[in-house]
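As you look at this complex, bear in mind that one protein chain is not there, while each of the others sits in place.
Which chain is which? They are A and B, in the order written, and residues in each are numbered from 1.
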Amino acid sequence: MAITLFAVFALTFFLMNVVPGGTSEMILKHTFIGLEESATQEQLAQFSEIYNLNDPLYIQFIDWLKGGIFEGDLGMSFVYHKPVLDLLLLRLPATIILALSSMAIAVVGGVSLGIYAALKENKTADHLLRFLTLFGVSMPGFWVGLILILIFSVYLKMVPVAGYGSLENLILPAFALSIHSLASIMRITRTSMLETLGQDYIKFATSKGLSVNKIISRHALKNAMLPVVTVLGFQMGAMLGGSVIIETVFAWPGIGSLLVNSIFARDLYVVQACIIVIVFLFLIVNFIVDLVYIYLDPRIRYG
Amino acid sequence: MKNKILSVLLVMSILAVPVLMSGCTDSSQTTNSDNNPTEESSSEQTLTLGEMWDIENIDPASAGTVICEKAAVTETLVAANPDFSLEPGLAITWEQVDNLTWRFDLRQDVSFHDGSMMTAEDVKFSLERTMNENPRVKSMSAIDSIRVIDDHTLEIKTTETNPILAGVMHYPDTSIISENSLDEDGNFVKPIGTGPYSFESFNEQTRVLTVVKNENWWGGSVGLDKMVLKGMPDPNTRAMAIENGELDFTVDVPYSETDRIDAIEGINVEKYSTPRVYKMDTNLEDEALSDVRVRKAISYAINRDDIVEHVLYNVGSPAAGPFLPSMTWANKDLKPYEQDLDKADELLSQAGWTDTDGDGIRDKDGTPLELELLTYAARPGLPPMSETIAAQLKDVGISVSPKVLEWGAISDKRESGNWDLVLAAYNIAMVPDPFYVLNNWYTSNGPDNTPGYSNAEVDALVEEAKYIRDLDKRYEKFNQVEEIVYEEQPKILIAYYGCAIVKKDSVKNYVFDPTAHDYRINAGMYIAQ
Partner (left out) sequence: MTGKIFRRKDMTISILLLALLVVVAISYPLLALSDPNAIDLTNKNLAPSAEHPLGTDYLGRDILNRLAAGTTTSLSIAAGVSAISLFVGVLIGCISGYYGGIIDETLSRIIDIFLSFPGIVFALAIMGFLGGGVINLILALSVVHWAKYARLMRGQVLSIKENEYVLSAKIIGAGDFHIMRKHLIPNSVATVIILATIDIGHVLLSIAALNFLGIGLPADIPEWGAMLSAGKEFMRTSPYQTIFPGMAITMVVIIFSIIGEGLRDIFDPNDTGGEYL
């Protein structure tokens, strides 16, 4: 994990530093209203000085890494004139709220619809749900977001179009972000339930006369959940990636929209920090999934 | 056991939603009550404003447009009239004593929001601080040193003759703050200015800036009790927010919706030209574009009226010279190039570009007339304008491929010489004086002379004007420059930028200030009960 993180740092740093449009010039553009006007050579030089951009790249990289690890100093944002760490702390809660709410919608919706579909196997409801999941995994997230805005904000005027700070603001982006995962979770739950329900011990329980509800809650569910948890970890990762786009569509002030804006503005240290935070969250999620997996399936512990 | 863990997991995820949501709601409650003027006591006037950029920074040395112009917390030494001529601000008079020395006399009745009086020391402090924080102002003003003569007189020495220094003092980043805006360690805390509104709070989480009435403003009475500024960078969001009643005032809803929103009862839209121009730079190193006939043909092929009507939805107007006709120094004889396909055809044929192979694209010596048009998306009018120009030029046999890149990538391509046409929207009155634009755009060494245009006459005229202190004589020289570049078209001017001010009918007494860098909130604005 440490090596992966380091590689991510290094790759991001060097990628962002060799982009066209030299960093110091981009910084200068943004210190000024109107980004178009050119800077004079002396202005560029001054900026390079302020942000230590004159050192060779590898020195800049080492300095930055040292600052990040030992002092918690991730550098200054060129655009916002603020320490990057402050910016991240401001934006992180928004992303976490959005991701967790979406995940909650996806898990609750996906698992219950999946069980429902499995119980109604090959009936109309099952076919309909499966057809809908196909759409769920195939629609572009940003388009879903726009269509939701169109329906609920523009035509029905039920929720504000974008913004941050209230429950109303959260509904649309959380739903838009959850659709893809909801569909995937539903699909895997259905498959997994069907497989479990086909097992001998379930058939035995049925023949014993246990009620369907009891069979599901006592026996089938826990076994059917294993693959769901696996998918969950994967979906959480996908959601972090998806949040980049959904946050942009809904102007949600999280890490994702910060990242996109910073890429366009060439706000180097902010881009790096955002990518690192996203990768880090991604790795943490995978770690948690592994733990849950061990709890659910003790064989792994001994095996 | 496993069952329990599972149910805990499920229950947790179900619980997570309301818990998170309540967390969400808490932080918003303060802003929500601010949103609804109806809930406030009827005597208090609160205006909620949808600002066009995210508010990230409240230091006037770098975020002057927000703090000085939009929130009206700070003020500058020099103000300007709608025709861009200068007018007293915090300074009553100023004078260029000699080529390198300026003297400013300050108003004596001005106090800061913390009650202390504004003195020449505060002005010196603010300007020196801005020089340090903001390299752009530093280079525009070319200030060498500032000397306090007495409490209300200041002498500024410049490093070189700088005819625009007074104009620079109109720039919002030079606005004056009290030294108490900083803490003991010299870190900026909050802006303590002299303006009609004083800073109350800035919520970094929601990025909402709140300012309240300054009862003791030197300029007289102030219209509103409170103003809440919210950054809403997306035009669609601003449109919906004012329609749903969340805002009282905003700017630049999508241009295509200005007429529809204007028709809504209780909301009105006003369109103004602003000091910014859509222009297309030509690369004079390019063989085809180095020929003035080709450049003029391009200018004749473009239908500016169509662009203004259908792309900008009349938010803006066709452009002739680099300056708005309303500017006191503009050359008012120039008229925008009218679309004239015959003339374009004639000029191109004269220049040797004809369609010999019948593919619809002109060619010369076997090379087709193909150009790349670069632009960027940060200003919403640009990408559709580039596509329209490409289609219009195709009608006269010029193949143009429009590309939308980031501005950084465009700068890079220009520096390497690997470009033909760049469509951009440049400010034309960063400083209310024609010298800045004409010098930067058209003189041989101007920093924004991207075409690589060089005309000895232009260089000489601009240099001469630098030392003329009589404004009318100065402007005469500049008019001549405008005329020359109108004929030579190194930069093809398309349209003046527009601004759509959207406000509720109950918002009264708003006065648009064309000299502001986006828009300015005036002290007299109030809400009718």
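What we mean here is this: a residue touches a chain if its C-beta (ideal position, glycine included) is under 8 Å from a C-beta of that chain, and two chains touch if they have at least 3 such contacts.
Since the model is a prediction, treat every value here as computed from it, not as a measurement.
Chemist: Going by the contact rule already stated, which one of A:Val159, A:Ile275 or A:Val289 would touch the omitted chain in the full complex?
Modeler: Residue touching the chain left out of view: A:Ile275.
Chemist: Tell me which residue among A:Gly114, A:Pro173, A:Gly237 or A:Gly254 touches the hidden chain in the full complex.
Modeler: Hidden-chain contact among the options goes to A:Gly237.
Chemist: Check the options B:Ala79, B:Leu100 or B:Ala409 and report the residue that touches the missing chain.
Modeler: B:Ala409
Chemist: Check each of B:Pro233, B:Pro380, B:Gly452 or B:Gly524 against the chain that is not shown and name the one that touches it.
Modeler: B:Pro380
Chemist: Among B:Ile92, B:Ile149, B:Val189 or B:Ala391, which one is in touch with the chain left out?
Modeler: Counting the whole complex, the residue in contact with the absent chain is B:Ala391.
Chemist: So which bits of chain A touch the chain we can't see?
Modeler: Counting only chain A, the missing chain is touched by 3-4, 7-8, 11-12, 15-16, 18-20, 130-131, 134-135, 137-143, 146-147, 149-150, 154, 187, 191, 237, 240-242, 244-245, 248, 259-260, 263-264, 266, 271, 275, 278-279, 282-283.
Chemist: If the missing chain were put back, which residues of chain B would it touch?
Modeler: Touching the missing chain: residues 235-236, 239, 254, 256-257, 260, 306, 309-311, 377, 380, 383-384, 386-388, 390-391, 401-406, 409.
Note that only the chains that are shown with their structure count from here on.
Chemist: CA centre of chain A versus CA centre of chain B: separation in Å?
Modeler: Taking the average C-alpha coordinate of chain A and of chain B, the gap between them is 35 Å.
Chemist: Quick check: in the complex, which residue numbers of chain B touch chain A?
Modeler: Touching chain A from chain B are residues 2-3, 5-6, 9-10, 13-14, 16-17, 20-25, 27-28, 31-32, 56-57, 59, 62, 64-65, 134-136, 139, 204-207, 232-234, 236-237, 240-241, 244, 246, 276, 378, 406-413, 424-427, 430, 440, 447-448, 450, 517-518.
Chemist: Per the contact definition, I'd like the list of chain A residues that touch chain B in the complex.
Modeler: Residues of chain A touching chain B: 19-22, 25-26, 28-29, 31-40, 42-43, 46-47, 79-82, 90, 93, 97, 100-101, 103-105, 107-108, 111, 153-154, 157, 160-167, 169-170, 217-218, 221-222, 225, 251, 253, 264, 266, 292, 295-296.
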